[in-house]
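Our next item is chain A:
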Amino acid sequence: MPCRTVLNIIDLHKRYGQLEVLHGVSLEVKKGQVLVVVGPSGCGKSTLLRCINGLEPIDSGNIELNGGSITDGKTRWNLVRQKIGMVFQSYDLFPHMTVMENILLGPLKAQGRNRAEVEHEAEELLERVGLLDRRDSWPGQLSGGQKQRVAIVRALCMQPEIMLFDEVTASLDPEMVREVLDVMLELARRGMTMIIVTHEMAFAKAVADRVIFMDAGVIVESAPPDQFFENPASERARKFLNIFQFTGVTKEEQTDEKNGSN
Partner candidate 1 sequence: MYDCAAKGREFFHQGEADLDSAFVIEYAPMFARAAVLTVSLAAAGIVLAVILGLACALIRYFKVPVLRRVAGFYIEVSRNTPLMIQLFFLYYGLTRIGILLEGVTCAIVGLAFLGGGYMAEAFRAGLEAVSRNQIETGLSIGLSRRQLIRYVMLPQAFAVAIPAISANTIFLMKETSVFSIIALPDLVYVAKDLLKEGHSGETNLMLVVSYLMIILPVSIIFSLLERRVRRAGFSG
Partner candidate 2 sequence: MLDSAVSIFTAGRNMARLMEGLWITLEISAVSVALSMIFGIAVGLLMTSRHRFWKIATRLYLETVRVIPILVLLFLFYYTLSRNWGINLNSVVVAVLVFTLWGTAEMADLVRGAITSMPNHQRESGRAIGLTEAQINRYIIIPQAVRRLIPGVINLTTRMIKTTPFVFFINVPELTKVGQQIVEVAGMKNYMASFWVYGFIFFLYFIICWPISKLSLHLESKWQN
């Protein structure tokens, strides 16, 4: 199973003014590993991904990609980012480019690769996510789920070492969530190294090799999915997981609680 370390985060600190968002986070991701990060809003999980990709400067700590530090101040971020694929919550395709142009932009311009070769690869990837017939469509003609799948292909076409997913289904209509999650599941099966931030607990359970639970800027728990979801070690994790549970809750009880608290 997992062997080589792709990403190593050591004692990462990040603050916005007075507010400390990441309070000493350490994390190791091995090749082919799928890490799912969960936790309440504002716990720092999105910031963690943004720090890995250099979208947020860090205050202290170290991030290593393939054994070399990318936070020593000498980083040429555009080169590092070519090895780190990132997909955002807001499925931001470039509106002035077709699907294919969106995908080709990075490989051709940033990486300077051969057009025919990249186009071939892009077509294969589009085929895999079921969107080959939309290769010449404009983003405005696609549904949210389709856009997000194209965004994933666009990141994959850079041949990244690791993929970061930042709540990629959070702004999708419910019926489109599945098609995007399926693409990610398939990626995981093919051995892509991934860090996924999500609120889809069932999906997290299915895809994760390891679940990271964050709260208030620290990693509270790191466990295999079965253990985390069935039997979380910390009280905070148990409370968090309860938010997603409706078993045992009835209408009356809820109303009572409401009245009680008022």
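Here is how the candidates were picked: all candidates are chains of the complex that A comes from, given by their letters.
Annotations for the structure displayed:
Simple rule for what comes next: a contact is a pair of C-beta atoms (placed from the backbone, for glycine too) under 8 Å apart; a residue touches a chain by one contact, two chains touch by 3 or more; residues count from 1.
Just so you know, these numbers come straight off a predicted model, no measurement behind them.
Here chain A appears alone, and the candidate among 1 or 2 that touches it in the complex is 1.
Interface residues of chain A facing candidate 1 in the complex, by the touch rule stated above, are 53-55, 77-79, 81-82, 84-86, 88, 90, 92, 94-96, 105-106, 109-111, 138-140, 151, 154-155, 158.
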